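All remarks here apply to the structure that follows.
All protein chains but one are shown at their positions in the complex.
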Amino acid sequence: MIGQGNPHTGKTLLFVPGNSFIHRINPLTKLVGLLWLAATTFMLPPMGMAVVFIAAFAFGVIAGAGAVFVRRLVLTVTPFAIALFVIHGLLIKRPDMIDYGLISLSPGGLTYMAHILVRVAALLTASMLFVTTTHPAILLKSLDSHGISPGIAYLISSPLLLIEPFSARARAIRDAQQARGLDLNGSWKARIKAFPALLIPLVTLALSDLDQRASVLDGRAFRARPFRVVLDAPVDQPYERWLRRLLLLALPVQIGLLLWL
Amino acid sequence: MLQVEDVSFHYPGGVNVLSGISFSAGAGEVLALVGRNGAGKSTLLRLLNGLRKPTRGAISIDGRNTAETPVHLISHSIGTVFQSPEQQVFNATVRDEVMFGPKNLPLTAQERDTRVAAVLARTRLTDQAGQHPLDLDQAQRRFVALASVLATQPPALLLDEPQRGLDAQSRSLLEGIILEEKAAGRCIVIVCHDMEFVARLATRVIALADGALSADTTPADFFSNSRLTSEASVEAPDILRLSLALGLSPCLTPADFAGAWLNHHHLNASQG
Partner (left out) sequence: MALIAIENLVFAYGPKMPVILDGLSLSIEAGERVAILGGNGSGKTTLAHWIAGWLPRAAMNATSGAVLANGKAWPAWTALERAEAVQFVGQIPMQQLSGFAFTVYDELVFGPGNLGLEPDEIRKRADWALDICNLRHLVDRDPFTLSGGEQQRLSIAAALVMHPKALVLDEPTGNFDPESRDNLLDQINRLPSDLTIILCDMALKPALAIAKRFVLLDGGRIVADGGAQEILSHPRTSAIFGMPAVMEAALLLQQAGHWPAGEDLPLTFGRAQEQFGRITHVAG
């Protein structure tokens, strides 16, 4: 059975197996916490956002996901930072532009860039903390055991499970079409012409799968009852339930304050 | 026509999937590629049609080195029919689907039409020419995939389990087409688990075991040798096993067996 410490075999998940206290928190608590943190980030000054980023990163390291965090941050934030630098640091003309030979930089623009980047980094690390410490299977069990519609849980699970077989099929289609003479490496015109030959089989097979799988699910009485029986649902401590209620109550209050003030 | 010279292959960072494979085939030969799952047949298939390049050694088809030729151009030398025709179908009609290959060849419109009409007739799809390929049954879809390859008239054919999912009537049509292509001088490689199919059609058996070539011989010699069949994890066709069990010469077909049986017993009757 999937446990907190069992590795998952899929390549698409960012989940990092572990037994830290963050791993052991109920997934619903983490999900609500993430939503609250995301909303709060928009209310905080830059220093506050930096604290959120550093704290989330630190927790990520404690959870054993430090390497994943660094990789994702670099991959996601770097191009974003470059774009912001060019737009706000160089291109947008501000009163405080300083000339440095060929280029002019705006300290105000760079500060603005830094504010956006720290918010993005805070949101990203908070989200990463959630996905690296929460296996989707555990999240599903948590949603199921709290009476959330199985349909919603299915919307979470199936893309994660099907992305790898879908990619494998896309590669098989590409191979099959190349082997019958489709030029995928030629001019732009040739590549655009080749696109239907790659896309149409992918879509028709996906639709066929969908049809079959819908019948399979129906045959196994999926959604025949409003709730499912869940084995090995994650533990949900009373204090976590109170914490979630508190955070969910705080959310609209915080948003109201933000709009009012 | 087909030359495989000391070919080895491994995926990046992986162990050798194929080691030191060498064989060749000429016009009019039908090679059956056999072996258990994991022996390397699928990999060899992808090396033959250029989808993968050997990590060592060379493969040439009709004079073209597969490592130096783009895949879509290798398809002019060797046409591949994969197991799942649904992975290739993207045209709205059978005719358009079969026309796809000839459209990439230097032919006039009339030549293309003639060729496609002929191929549809051979594969008994003339009446279905205007239908969507996915509205056809499984066997007809396979023949659409076959027709689309035949229409390009490549010197070599690569068929991946072509007989799977076909009833006897469809299988008989397929065998007839393979024999016609053989007679026309095409070099045909068939990846196959059906040993009766192999026994009826193949001129040679190429057996793989654990990524290495374990046999390159005639079907009669291959199936008569229990060490070879065991290494390739295949079972000889029932009719051949029966002929050997009864002390007859190895028979590949029921007709061969009936003839051998009658000869044996008439011979014994005349001696007795």
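Should a chain be cited, it is by its letter among A and B, assigned in written order, with residues numbered from 1 in that chain.
Operating definition for what follows: a contact is a pair of C-beta atoms (placed from the backbone, for glycine too) under 8 Å apart; a residue touches a chain by one contact, two chains touch by 3 or more.
Small disclaimer: the values here were computed from a predicted structure and weren't measured.
Considering the whole complex, the residue from B:Ser22, B:Thr114 or B:Gln138 that touches the absent chain is B:Gln138. Taking the complete complex into account, residues 1-2, 6, 8-10, 135-137, 140, 144, 150, 153-154, 157-158, 161-162, 164-165, 208-209, 212-213, 215-225, 227-231 of chain A touch the chain not shown. Where chain B meets the omitted chain, the residues involved are 36-37, 83, 137-140, 164-171, 193, 196, 233-235, 237-239, 241-242, 245-246, 253-255, 257-258, 261-262, 265-266, 269.
We take it that only the chains that are shown with their structure count from here on.
Per-chain CA centroids place chain A at a distance of 46 Å from chain B.
Residues 169, 172-173, 175-185, 196-197, 199-201, 204-205, 208 of chain A touch chain B in their complex.
For chain B in complex with chain A, the touching residues are 46, 49-51, 70-72, 75-76, 79-80, 82, 84, 86-90, 100-101, 104, 134, 148-149, 152.
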